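Only one protein chain is missing from this complex, and each of the others stays in its spot.
For subunit A:
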Amino acid sequence: MSLRLVVNGEDRVSRAEPLTPLVDVLRDEFHLTGAKVACREGFCGACTVHIDGQPVVSCLVPLGMVEGREVRTVESLAAAGELSPLQRIMEEHDVVQCGMCFPGILMVLTSFFREHPRAERGEIKVALVGNICRCTGYERLVDAAVALAKRS
């Protein structure tokens, strides 16, 4: 059987079973390995993608649920090869360490800033509560996000 969905603006067809977690389809079938599998239980947020613009942990979404819907992954953030403002500010502030959590954090903050472009520090931290980062201790990446909010 096959199932259609839109991934990063492209029409794609998956041959996986409808109960296959979306993250496995993205990584194993479409080779979009930006979304990370770190817990498979929805606790770490590293596999966050957008479905119709909303951030979702893709380990808990069966493929069958996204038929015909639009999925965006971290690979889509730098349209035409240009870093998004959020990616750029994270790079400028040198906040990345091992980097495994960043795809999820970027997807969460991208959709958060769309709705709250001038968010305060406390609001940004609340937005990140579903993303585990084991390296950075959060504060410096929050500093970068605050700097971005101040620019807008």
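Couple of notes before you dig in:
Methods note: a residue touches a chain if its C-beta (ideal position, glycine included) is under 8 Å from a C-beta of that chain, and two chains touch if they have at least 3 such contacts; residues count from 1.
Keep this in mind: contacts and distances are computed from a predicted model.
Look at the chain that isn't drawn here: its UniProt entry, checked against "Tryptophan synthase alpha chain", "Cytochrome c oxidase subunit 3", "CO or xanthine dehydrogenase, Mo-binding subunit" or "ABC transporter permease", names it "CO or xanthine dehydrogenase, Mo-binding subunit". The chain omitted from view is touched by exactly one of A:P21, A:P55 or A:P103, namely A:P103.
Interface note: of A:L22, A:V61, A:L128 or A:L148, the residue touching the hidden chain in the full complex is A:L128.
Where subunit A meets the chain that is not shown, the touching residues are 27-28, 31-41, 43-44, 46, 73-75, 77-78, 83, 87, 90-92, 94-103, 106, 125-126, 128-129, 131-140, 142-143.
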